[in-house]
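Removed: one protein chain of the complex. Kept in place: all other protein chains.
And then subunit A:
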(Lines give C-alpha, C1' and ligand atoms only; values in the text may rest on other atoms or scores of the structure.)
Protein backbone atom coordinates (compact mmCIF):
# COMPACT_ATOMS: atom_id res chain seq x y z
CA UNK A 1 0.00 0.00 0.00
CA UNK A 2 1.62 3.18 -1.13
CA UNK A 3 1.21 6.40 0.78
CA UNK A 4 -1.00 9.04 -0.77
CA UNK A 5 0.87 12.05 -2.04
CA UNK A 6 0.63 15.29 -0.17
CA UNK A 7 -2.76 16.54 -1.30
CA UNK A 8 -2.46 20.31 -1.17
CA UNK A 9 1.05 21.36 -0.34
CA UNK A 10 0.85 24.92 -1.65
CA UNK A 11 -2.72 26.24 -1.33
CA UNK A 12 -1.60 29.66 -0.11
CA UNK A 13 1.04 29.96 -2.80
CA UNK A 14 -1.41 28.99 -5.55
CA UNK A 15 -3.76 31.82 -4.50
CA UNK A 16 -0.93 34.35 -4.36
CA UNK A 17 0.33 33.31 -7.82
CA UNK A 18 -3.19 33.43 -9.28
CA UNK A 19 -3.67 36.99 -7.99
CA UNK A 20 -0.20 38.09 -9.13
CA UNK A 21 -0.65 36.78 -12.68
CA UNK A 22 -4.23 38.04 -12.99
CA UNK A 23 -3.59 41.59 -11.80
CA UNK A 24 -0.16 41.71 -13.43
CA UNK A 25 -1.68 40.90 -16.83
CA UNK A 26 -4.39 43.51 -16.26
CA UNK A 27 -1.81 46.17 -15.33
CA UNK A 28 0.37 45.44 -18.37
CA UNK A 29 -2.66 45.51 -20.67
CA UNK A 30 -3.82 48.85 -19.22
CA UNK A 31 -0.33 50.34 -19.72
CA UNK A 32 -0.17 49.14 -23.34
CA UNK A 33 -3.69 50.43 -24.05
CA UNK A 34 -2.88 53.86 -22.61
CA UNK A 35 0.33 54.00 -24.66
CA UNK A 36 -1.48 53.03 -27.87
CA UNK A 37 -4.21 55.63 -27.33
CA UNK A 38 -1.52 58.26 -26.69
CA UNK A 39 0.20 57.30 -29.95
CA UNK A 40 -3.03 57.54 -31.92
CA UNK A 41 -3.76 60.94 -30.42
CA UNK A 42 -0.36 62.10 -31.59
CA UNK A 43 1.33 62.10 -28.17
CA UNK A 44 4.49 60.09 -27.50
CA UNK A 45 3.18 56.87 -26.00
CA UNK A 46 6.20 54.72 -26.88
CA UNK A 47 7.60 54.80 -23.34
CA UNK A 48 4.30 53.70 -21.79
CA UNK A 49 3.97 50.83 -24.31
CA UNK A 50 7.54 49.79 -23.56
CA UNK A 51 6.72 49.75 -19.84
CA UNK A 52 3.77 47.45 -20.55
CA UNK A 53 5.93 45.07 -22.61
CA UNK A 54 8.61 45.10 -19.90
CA UNK A 55 5.91 44.33 -17.31
CA UNK A 56 4.88 41.25 -19.30
CA UNK A 57 8.49 40.04 -19.46
CA UNK A 58 9.03 40.69 -15.73
CA UNK A 59 5.76 39.06 -14.61
CA UNK A 60 7.09 35.47 -14.91
CA UNK A 61 10.26 36.55 -13.09
CA UNK A 62 8.15 37.97 -10.27
CA UNK A 63 6.17 34.72 -10.22
CA UNK A 64 9.41 32.77 -9.69
CA UNK A 65 10.51 35.17 -6.93
CA UNK A 66 7.18 34.58 -5.13
CA UNK A 67 7.68 30.83 -5.45
CA UNK A 68 11.23 31.11 -4.11
CA UNK A 69 10.01 33.03 -1.05
CA UNK A 70 7.26 30.47 -0.44
CA UNK A 71 9.68 27.53 -0.70
CA UNK A 72 12.18 29.19 1.65
CA UNK A 73 9.43 29.94 4.18
CA UNK A 74 8.26 26.31 3.97
CA UNK A 75 11.92 25.32 4.59
CA UNK A 76 11.78 23.40 1.31
CA UNK A 77 15.34 24.33 0.41
CA UNK A 78 15.63 21.85 -2.44
CA UNK A 79 12.82 23.58 -4.32
CA UNK A 80 14.09 27.01 -3.32
CA UNK A 81 17.36 25.98 -4.97
CA UNK A 82 15.63 24.76 -8.16
CA UNK A 83 13.64 28.01 -8.35
CA UNK A 84 16.82 30.06 -7.88
CA UNK A 85 18.45 27.97 -10.61
CA UNK A 86 15.64 28.84 -13.05
CA UNK A 87 16.00 32.54 -12.19
CA UNK A 88 19.77 32.29 -12.73
CA UNK A 89 19.36 30.62 -16.13
CA UNK A 90 16.92 33.37 -17.17
CA UNK A 91 19.39 36.06 -16.10
CA UNK A 92 22.27 34.34 -17.91
CA UNK A 93 20.12 34.01 -21.07
CA UNK A 94 19.38 37.72 -20.92
CA UNK A 95 22.98 38.82 -20.29
CA UNK A 96 24.55 36.42 -22.82
CA UNK A 97 21.86 37.24 -25.35
CA UNK A 98 22.63 40.94 -25.17
CA UNK A 99 26.43 40.48 -25.16
CA UNK A 100 26.29 37.97 -27.99
CA UNK A 101 24.26 40.22 -30.28
CA UNK A 102 26.70 43.10 -29.65
CA UNK A 103 29.50 40.90 -31.03
CA UNK A 104 27.39 39.34 -33.75
CA UNK A 105 26.51 42.56 -35.54
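Definition applied: contacts are C-beta pairs under 8 Å (C-beta built on N, C-alpha and C of every residue); 3 or more make two chains touch, one makes a residue touch a chain; residues count from 1.
Methods note: contacts and distances are computed from a predicted model.
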Among "Multicomponent Na+:H+ antiporter subunit C", "Fumarate reductase subunit D", "ATP-binding cassette domain-containing protein" or "Probable membrane transporter protein", UniProt-listed name of the chain not shown: "Probable membrane transporter protein"
Contact footprint on subunit A, counting only the chain that is left out: 1-2, 4-10, 13-15, 17-19, 21-22, 24-25, 28-29, 32-33, 35-36, 39-40, 46, 49-50, 52-54, 56-61, 63-64, 67, 78-79, 82-83, 85-86, 89-90, 92-94, 96-98, 100-101, 104-105
